[in-house]
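Only one protein chain is missing; all other protein chains are in place.
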Amino acid sequence: MEFLIFSAVAAIAIAAGLLMVLQRNAMYSALFLVVVFFCLAVIYILLGAYFLAVVQVAVYAGAIMVLMLFVIMLLNVAWPEPDDRVLGLLRPLGATAAVTFAMLMAWALAGTPGLPSPLPGTSLPVGAAMTLGRVGEAQAGHVQEVAVTLFSKYLLPFELVSILLLAAILGASVLARKRPDHA
Amino acid sequence: MIDLLWLVPVLPLAGAVALLAGGRRLGRGAVVATGTGSVALAFVVAAGAVTDLVANGPAMRGVEVHLFPWLAWGSGSDAVTVAEAGLLLDPLSALMILVVTGIGTLIHLYSSGYMAGDEGFARYYAYLNLFTFSMLVLVLANNLALLFVGWELVGFCSWALIGFWFERKAAAAAGQKAFITNRVGDLGVLAALFLVWANWGTFSFHALPGSTLPGVLDDPARVLATPLVALAIPLLLLLGVTGKSAQIPLFTWLPDAMEGPTPVSALIHAATMVTGGVYLVARVHPLFDQSPEAQLVLGTTGAVTAFVAATIATVQVDVKRVLAYSTVSQLGFMVLGLGAGAYGAAAFHLMTHAFFKALLFLGAGAVIHGVASQQDLRKMGGLIRYMPVTAWTFIVGWLAIIGVPGLSGFFSKDLILARAFGRGLVDPAFLVLFGVALVTVGITAFYMSRLVFLAFLGEYRGGSVHPHEAPPSMLVPLVVLAIGSIGAGWVGIPPFLLGEAGHATVIEQFLAPATLATGTWEGTLDHSTEWIITGLSVAITLAGAGLAGVAYLGEGPISPVVTELVAPFRRLFAGRWFVDEAHGALVIRPLARVASFLASVDVGVVDGAVALVVAGVRGIGALLARLQSGYVRGYAVTMLVGAVAVVASAWALR
Partner (left out) sequence: MTFALPALDWWAIAPMLVLVLTGCATLVAELVRGDDAGRAPLAWLTVAGASVSGGIALGQWDDPARLAFSDMVSSDRFTLFFTVLFLVVTCVTVLFAFEQLRREDFHPGEFYPLLAFSTIGMVLMAAAADLVITFIGVELLSICLYILVGFSRRRREPEESAIKYLLLGSFASAFLLYGIALVYGSTGTTSLACVGRALGAPGGLVGACEGAVATGSVATGMLLAGIGLLVVGLGFKAALVPFHSWAPDVYEGAPTAITAFMSVGVKAAAFAALLRVFLVAFPTLAPDWSVLLAVVATVTMVTGNTVALFQRNIKRMLGYSSIAHAGYLLVAIVAASHAGAASLLFYAVGYAAMNLGAFAIVVVLGRAGEERVAISDYAGLSQRQPLLAALMATFMFALAGVPPTVGFVGKFYVFSAAVDAGYVWLALAGLASSVASAYYYLRVVYQMYMVDPKEVVASHSPHRWVSLVATVAGFAVIALGVFPGGIIGVATASTSFVR
């Protein structure tokens, strides 16, 4: 059952991802991205990472996508038509490379036995449980677990991400300030 | 004085630094004093050190002076020195430092007259001092890595000095050509360096296998190189030799280098730097002794170069170019000697050649100076009447180089011939090379006589320019070098001429601790054979000179039959055997094509294909524009293709 759901959702996610890339219309692309986000959220639930699933829906599908849609609508971006003679060659080559890459990865992963179970008597770390969801019923994926992990083992990365965000905000302000100058 | 050996290279370096830093503020006198004085002092110290070395007795061994660890691995007390900054004084390097500092001093002095009117006076002296320093590092280094530093530095100085008059386009281009050509040779030396390291784990000369010198790093249990490496190392070094010492196929830069000031040609491109390759082989001769095949290649390179360069010299009309090809040819003789395993004889010829070729170049410089920078032989003639000192010293140099008995060139050239013949008794291929060399002796006599006859004898053809003798600062070096050109050979008078038993000359015995070939042939000919060889070479010399006399001193026109007969040869020689063209067609253009192909592909394997299509559609201009526009999608696809390649080969190559 779990496998069936996973396969179905994964297939939808891949299809939506492809559609998103292949769409000419930015609005449609954005909407397909929402589908991908939802599929991912389902997969998180299957893995037992409930908190992550909720965050995925709330933050990405909710906040970020809405923002992106606003921007697309406000700017009314017209995508320039690329030179077809150049793209003509690039497209099949790119597609071939992409398919080869996918096959390569599939081959690499298929040839590898699944991660061996942890040695008896040890338990998976919470961090691993969060993403892998191997712990089953116990506690994984709960808000408290995530919080504890974030503020203990992953304290440093967590704090560093705040600097990253600060840098991103700074960057946004630089870009914002720049615009009028160019007119 | 051996303790002060470090002063020998450091003094010229100090001079160079002082001149570079303060040259503009110094007066000309001070510049000359600094430049010449520092080299002269270095000569004094060198002479003292060599005296000490000789005092160590006939079994004298090398003396090492350790300065500081240079290349090392590890930290603190665990550090292991790979190559130190250390000097090695043995008979071979002793000979070299005396030549470099001695002739260097004379040329510094000469330059004060020759370059007197030049704007970049201080800069010139700074470069010249820097060169002297570099050359001394080359010859005094006690390991291959440090030698390579000197090797590269002399190349750099040569580049700077050839291009010194960069206002002349040809000079700048010649500098470039010299540097790039030498880089090809340097690749050989570097590759050999790393192979030596990979095989023996050391750069120290002492520790080289089969070395005659004792050394702390010597290890009898050292693993011998595989036959392939034993052949590869000398051949790679040979590539370096063909670059630095202007041998086939890389010799074409040296004649072009004549665009530099004449004293530079004398010092760098005749007496010292170009002999660096010869010195290198003599220094690491155990590597060559291991491989008779490499020796044969070496000997062949030398003999063929000697012959080819000599033929080209016969048709040159620029006085400096005649001398340049003559230098290439004489270097060929030395390399032939090296190939025959006669390292002592090669080093001996190196020394005598330094004297007479420096003399000839400086003489040519005095001529050029005296006839308002005219270098064309056809516009000279009869100069002996206007500049007697220059002419007579030049004639001494002429007699020395063609090998008139009693002068230095006679002894050293015949020694190489004799050794090549001796080698031929065990290795018949060398008999052929001996024959080639013997013919070359005749050609040498021909073109040098032609030069002297055209420049100094006959009627003056220079029109309104009035030749004048050079100033004393230029004449003094000429006279000193003339004396050297006569006397320098006397240390190598073969025993059979003195009616003594034995074979080795005094100079060979002196050099033996450093250059004696081990485990290979040690030349022994009976005295009657030596007499015959000497007689032959003298006869051929006279024939060559006589032919030149007939052709260039004789009255009346030369028979058209003869002209007709030599015409194709003249074309071949004047075209310089079309070696430059061969470089272009066989190496440079194919490489350039590959490079530009790579460049067009670079923007991406994908983009390369795209580029070709676009080029087909819209022409090259559009292609270039597109390549520069930096097409992001193409880049992304390139990355993806690269990722596929990397992941796939991670698999394939594990």
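In order of appearance the chains are A and B, and numbering begins at 1 in each one.
In this section, a residue touches a chain if its C-beta (ideal position, glycine included) is under 8 Å from a C-beta of that chain, and two chains touch if they have at least 3 such contacts.
No experiment lies behind these values; they were computed from the predicted model shown.
Across B:30, B:153 or B:384, the single residue that touches the chain missing here is B:153. Per the touch definition above, the residue from A:22, A:58, A:71 or A:164 contacting the chain not shown is A:164.
Summary of contacts with the chain left out: across B:69, B:382 or B:458, the touching residue is B:69.
Within the complete assembly, residues 104-105, 107-113, 115-116, 118-119, 122-125, 127-128, 139, 144-145, 148, 151-157, 160-161, 163-164, 166-168, 170-171, 173-175, 177-178, 181 of chain A touch the chain that is not shown. Against the chain not shown here, chain B presents residues 68-76, 78-79, 82, 85, 145, 148-149, 152-153, 156, 160, 163, 166-167, 171-172, 175-176, 179-180, 183-184, 186-187, 190-191, 194-195, 197-198, 595-596, 598-599, 602-605, 607, 630, 632, 634-636, 638-639, 641-643, 645-647, 649-651, 653-654.
Operating definition for what follows: only the chains that are shown with their structure count from here on.
Centroid to centroid, with C-alpha atoms defining each point, chain A and chain B lie 67 Å apart. Across the complex, chain A meets chain B through its residues 82, 85-87, 89-90, 93-94, 97-98, 100-101, 104-105, 108.
Chain contact summary for the complex, chain B toward chain A: residues 606, 609-610, 613-614, 617, 626, 631, 633-634, 636-637, 640-641, 643-644, 647-648, 651.
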